[in-house]
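Every protein chain but one is kept in place in this view of the complex.
We just call them A and B in the order they show up, numbering each chain from 1.
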Amino acid sequence: MLSYLANPLRFMRFSRLAVPISFGLGAVLIGWSLYNGLLVVPPDERQGGDLMRAMFTHVPSAWLCMGLYAALAGASFVWYIWRHELADVAARAIAPIGAGYTALCFITGSIWGQKGWGAGWHNLILGDSRLMSVLVLFFLFLGYIALRAALETRQKAARAAAILAMVGIVNVPIIKVSVDMWQTTTIHQPSSVLSIGAPEPRADDEGMNPIYLQQLLWGFAGHSLFAAAMILMLMRSEVYTQQADRHLALKLEGS
Amino acid sequence: MSPSPLLSAFRSSLSEAWASGAGVLLPLGFFAGTAALVPFTLGSEAELLSRVGPGILWLALALSSMVTLERVFQADLQDGALDLWLQDAGSISLIAAIKTLTHWLVSGFPLVLLTPLIGFMLGVPPEKMVPAMLGYAMGGLVFFLWGGVAAALSASVARAGLLIALIALPLYVPALIFGVQMVDAGMASPSFLFLCACTLFALGVAPAAMGAALRLAAE
Partner (left out) sequence: MSDPVLLTGHGLGAVRGERILFRDVSIDAAPGELILLRGVNGSGKTTLLRQLAGLSEPQAGEVERAGLHHWIGHTNGLKAHETPRSHLKHWAQIWGSDADLPAILSDMGMTRPADVPCRMLSAGQKRRTALSRLKVQDRKLWLLDEPFNALDTDGQAHLAEMIETHRAAGGAVIAALHGTAPVSATQEVVL
């Protein structure tokens, strides 16, 4: 399917339909998970009372921002090896969305952390290893965007940014490990959705309430669709900009 | 590639680093000056100083790598030396690695030499001195390698200092964390092994990335 869409014309035709559909569907799913999360499900006193409702944005965006950086690196790799223009357009569009989701994840995480996960925790935001990983990821996105903006031609910007994204993705696991080693104290519970490789569950941990999990999954699906719609929209605008530039160039030659 | 081109690349970038930065005195002064500022900013309580002093020197090391690397590749691009390096294909990654290593030697390594003196000043316990020196040496190497990648990527950008910092800082995180931990935990700790791994990884990956970035910068 990807190679089918690699043709810009087919891409434009596909995305014209895909953008409104995934926008709508994403908004509905996000709305549903937020409605349930904010108003319907009971608050969990163990996890900060009503503040834990930030989870329904925090967790999906945490899953998503990692995935978006991987997608950025993937698109960069495809562009670097096969020089597929659309891959670069995609990488360019993913970056600001990814930065937005890392910011969202960080902010909701800080709100949730205000009171959550037990008493007496002061140095919440800067003391938590997972939130710090997200912050570093945010700076990786930011560096990528800044580098693209600083280079003068599109071809140069694309190549430099692709190199940076690939250097970034090979460093992400190392950053993750190092930040985990830096603060073994995390306000997060051991991963409770996928407990592969997680440390032994705490005595008071009864696993995640299925009501929560359901909303998280709805939210994740919704945010994924929503992010995809925004990325496709940015890609479309980039394709149009390039066409406009080409027209301008032709005019210059004609004069 | 025979060793003689690498040797003359080393010699020329050494004299370049020397000529552009008042030799080894400048970085020595930089590190000593930073250390001297610490008591002013944090007060002179001996216990506090010995606890935060090494950490502040890590920051100084990171800063010195970014400040000095800004011109390394930019100068080569502007005066055309980069074109000359590139015309004999295949060696640019090695040359870039040599250039960054030279800059580490001139601007980062002095901190290792100064560690006993500064450590004494800040009241760092003597048994931590050797791990600290080793940590600064290896951590500095990692900083200069990733900083070199950032510098190569932004070689054609006019005022690249802040851009280099933004690109390189996230990549500094692992070496920073492992380095700081190792100073505390000593050389038998896993942090030391992790720092070694970081150094080897940077040595393996960064030169290739610098080479690709420099090829691009020359276009």
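Annotations for the structure displayed:
The definition used in the following text is that a contact is a pair of C-beta atoms (placed from the backbone, for glycine too) under 8 Å apart; a residue touches a chain by one contact, two chains touch by 3 or more.
No experiment lies behind these values; they were computed from the predicted model shown.
Checked against the full complex, the one of B:Leu26, B:Leu48, B:Leu63 or B:Ala81 touching the unshown chain is B:Ala81. In the full complex, chain A makes contact with the omitted chain through residues 153-155, 242, 245-246, 248-249, 252-253.
Although one chain is hidden here, its contacts on chain B can still be listed: residues 2, 4-5, 7-9, 11-12, 15-16, 19-20, 75, 78-81, 83-84, 86-89, 215, 218-219.
Note that only the chains that are shown with their structure count from here on.
Centre-to-centre separation of chain A and chain B, using mean CA positions: 31 Å. Those residues of chain B lying in contact with chain A across their complex are 146, 149-150, 153-154, 156-157, 160, 163, 166-167, 169-171, 173-174, 177-178, 181, 191, 194, 198, 201, 205-206, 209, 212-213, 216, 219. Across the complex, chain A meets chain B through its residues 136-137, 139-140, 142-143, 146-147, 150-152, 156, 159-160, 163-164, 166-168, 170-171, 174-175, 177-179, 181-182.
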